[in-house]
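Of the protein chains in this complex, all but one are displayed in their positions.
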Amino acid sequence: MAFEGKIGRKTMVLVFSAIIITTGYFALFGTTGGQYYIGSPAVSTAEAGTASANNSTFTVGWSGTSLDTLNPYTFTSSVSDWILLDTYSTLALYNANGSGLIPELATSWNINVSNGTAVVHLNPNAKFSNGQPINSSDVEYSYQMADCCFSGLSSYVCMITNISTPNPETVIFNFTGGLFPLVSLDNVFILPESLWQNVNVSSYFGFNASADPSFVGSGPFVVSKYVQGQYVQLSRNPYWYLPSMEPHVSSVIIQCFNSESSMFSALQAGTIDATSAFLLPSQIPVVQNDSSLHLVLSNSFTYCYLGFNVNPSGAGPSSIRNLTVRQAITDAINVSYVTKVAWDGYATPLATNFPVGDSFLDSALKLHPYNVSEANSLLNASGFSYGPNNLRETPNGTALAYTVIVPSSFPALISAATVIKQELSQIGISITISSISTSTMDSIIWPGYTQSMDLWDWAWTPGDPTLLCVFTDTAITTCLSDSGFNNSEYNTLYSELINANSTQQIYNLSDQLQAILYNQLPYLPLYSPPNIAAYSNAFTNISSNFAGGPFGAMDWETFIQVEPNASFGKTTHSGSTLYYIAGGIAAVVVIAAVAAIVIRSRRKED
Amino acid sequence: MATLTFSSYIAKRIALTVVSIFIIISFNFFLFRVLPGNPITLLYRSPRLTLNQEKSLAIQFGLNKPEWEQYLLYIRNALEGNFGISFYYKVSVTSELIPALENSLVLLIPATIISVLLGIFTGVFSAWRENSKTDVAVLQTAMAFYAMPTFWLGGIFILLAIYIGGIPVAGEYSVGSTSILNLLEHMALPLLTLVLVYYGQFTIMMRNSLRDVLSEDYIVTAYAKGADSRRILYTHAVPNAMLPMISLIAINLGLMVTGAILVETVFSWPGIGYMIYEAIGHLDYPMLQGAFIIVTFSVVLANLLADMIYGMVDPRIRYK
Partner (left out) sequence: MSEATGMSRHIAESSGHIAASAMDFWKRYRKNKIGVAGLGIIIFFTVMAVFAPLISPYNPNLINSSLYLSPPSAAHLLGTNQLGQDLLSLNFYGARISLIVGFAAAAISVIVGLVIGLYSGYFGGWADEILMRVTDFFLVIPTLVFMIVIAAVIGPSLLNVILVIGLLSWPSTARTIRSMVLSIKNWPFIESATINGGKSNYIIFRHIAPNVFPVVFANAVMSVASAIFAQASLVFLGVGDVTDISWGGIIHGAFAFGAVTSGMWWYVIPPGLFIILVILGFTMTGYSLEEMFNPKKRGF
């Protein structure tokens, strides 16, 4: 050594340790904070449970697409929909499976589909959260705004031809077709005309000042705090008019997370009381082994499919447009097995293009049988013989090699794609999986239909047959149809469905449409993923009636019904103490290690 | 004379910074224009989307105008600090990004300071005992942390935190809380991750820098003349070795930003890196452009600042 540093060494060790300790201190600091803040909702609930239910906050995590806006006409994320369901009244509410309506703002209604009129009587006691009465002109205004070009609700109201308000408690709608009773009463949020007419609704995204109209609602809850992209707090509406739907908690917080994992860890840490229904199969055993957590498994309103590019004017491979090839592919894919692998057995395989549990799902259609030899003979018979590399070729010599595009943000679909790839290799069809962002998928599909196949999903409100519109020719121009399916019989039947004048007729037509899809195979439906949610013991009275379960963002009853669990004892977060100890040990170990190194080096030098 | 050169040096640096900023702004426009996909159809992938609605959204976001017009509009707005309306959140991008930037700084400033200090002290320590076992041990530890993937280390901390229980692993505050204790407890793991991953490079830099200085003739001479070695180290060697560190730290700020994206993503920290990650998923051009500009501006300005400090403290630079 060129330099001898006996004295300098001590100083350096001191400073070095000081920095280590400072860093460790930040970690340790959490502990002191933890005793006061971690799990505060749970602790406050425990006290509230015995004292008064009126002073409790239910915090639920959300890991889906984060909240975009609470403008009822321009929102797109389903969590916004969930919040709006409880902050605004609709004329009626759909029941759990979407098959019928129960009154909310309307006390009764009289719908005559054959002459296209509906008379709706409003609840005379109904008030907005600012105490002003809700009357028929607010309903008219809300329906008119819903029909504007910027509105995402327009497909629920486009069949309405006229709205009249003979008195403050009656609204009369004139409409065409048979869809009105299915979709129009339960999907339009009623908001106060007097406040909203002052803002430009199409570009109104609000929540900057407490005077914003968005803070005045007509539902059991009202938005009391809104932090963009992070959380929304709902409080009870002081003027709520339906005693039968009185909430049991004083406020609800919906907190956004960027991943299922971070949401789940927040539940484990006690910072939230429930998770949205996007937990993963790997988390199920963890919930089951934790006595303070409850698991909720339900059907989702989503279905996943393998889409074929059958667009006759698209740039996809012509062999995919050949029905025989699609039939062979269908025969060679074991949908049940794909489903089992992708979701560890928690998903439900599907034969048709509706989420499981939907009232429009045609249960007469059965899964296409898994039959590899049938697939091979179909291909042999049509002249798709084996070429080099153990790959089949079209009669004019193009190999049956396709790329499947999958959204990289849907891990289970990537698993499904991996299984499909292996299954199709058995019949001489080669698959390349390209997992890309949904925006890249969008750019591959819609400008020119250049893909071969895609794996994607549709999420849909239950009991709404207009989901079938994605296979019509107009869906190609609106960038909805990823298959590019264009079948004149289908288009005709679909417009009949829109204009049908009885509910029964709609169901019949929907079955016929599904049969066409089943045979023509623009999609091979795969499965409905499960909705997996968990909630803590601190709350009770959570029902899983609705499609999607209590935390699937489709229901309006969870926040109303949830109540603190009176028998839930106060838990101590023993973890905090452990954390303290572990942090202390870690700091000691680091300092000891540093000291050891110093002593060793000194010994060597001395 | 020296002052004159110094101010012209500074003027040159400022001019270059302005040029860089203009390049970044223009480049930024085209970069995000080439992103694939139509943000509107993607955002509204729903059978409910009508052609009317699609058109009205395009008008609202100015997507119906020709590219060159969008570009001019963009430059004008950017100079006014207006980066448009977020496609996804539908509010002004600036109003979203400013709080995000603050959140990022809350995490990044302490992380940078702690890791630089830790790096300097371990580096001095290591250089002082060059080639001893201490040196090898310190250097190896630094390299090992430096080699750690940020997101992986974050994942390990999450794993441990959940195993131990009671440690927040996501977000900046508990909902509704604004207490400093709450902030610190949420900050613990992301901060620890950043410090551990980044102190290593400063150790190595400091060690190299100090070793250079220690081999300079004047130090060797001073030592040969029998001066107190500790005094040599602290009054001559360390201050001189710190000089190159200034510009190295500035250059590495870009790297810290990268680390911030990964750490913010892993720990859901509502900072600018997290915004970038989210905006990519939503194909939110205005948000991406705004975030990218703010991040690059910060790094460019930090570099300018470092150059100025360097110019002030190191007389040699004035004559270059």
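By letter and in written order, the chains are A and B; residue numbering begins at 1 in each of them.
Basically, a contact is a pair of C-beta atoms (placed from the backbone, for glycine too) under 8 Å apart; a residue touches a chain by one contact, two chains touch by 3 or more.
Fair warning: this is a prediction, and the values are worked out from it, not measured in the lab.
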{"item": "Candidates B:Ile10, B:Met143, B:Leu181 or B:Ala227 - the one touching the absent chain", "value": "B:Met143"}
{"item": "Touching residue (missing chain; options B:Phe29, B:Phe292 or B:Tyr310)", "value": "B:Phe292"}
{"item": "Among A:Asn125, A:Asn167 or A:Ser282, the residue in touch with the chain that has been omitted", "value": "A:Ser282"}
{"item": "For chain A, the residues touching the chain missing from this view", "value": "2, 259-262, 264-265, 268, 279-283, 285-286, 337, 340-341, 344-345, 408-409, 411, 414-415, 417-419, 422, 433-437, 439-440"}
{"item": "Where the missing chain touches chain B, by residue", "value": "16, 19-20, 23-24, 31-32, 34-36, 130, 136, 139-140, 143-144, 146-153, 155-156, 158-159, 162-163, 201, 204-205, 208, 211-212, 215, 244, 248, 251-252, 254-255, 257-258, 261-262, 265-266, 276-277, 280, 288, 292, 295-296, 299-300, 303"}
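The criterion applied here is as follows: only the chains that are shown with their structure count from here on.
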{"item": "Inter-centroid spacing, chain B versus chain A (mean Cα positions, whole Å)", "value": "34"}
{"item": "Complex contact set, residues of chain B against chain A", "value": "35-39, 41-57, 60, 88-91, 96, 110, 114, 117-118, 121-122, 124-125, 128-134, 137-138, 158, 161-162, 164-171, 174-177, 179, 181-182, 184-189, 191-192, 195, 214, 220, 223, 229-230, 232-234, 265, 267-268, 270, 274, 277-278, 280-281, 283"}
{"item": "Complex contact set, residues of chain A against chain B", "value": "1-5, 7-9, 12, 15-16, 19-20, 22-23, 26-27, 29-34, 36-40, 59, 66, 68-69, 71, 74, 76, 149-155, 158, 202-203, 205, 225, 228-231, 233, 253, 255, 257-259, 261-263, 265-266, 268-271, 409, 437-444, 446, 458, 460, 466-467, 469-470, 475, 477-480, 573-576, 578-579, 582, 597-598, 600-601, 604-605"}
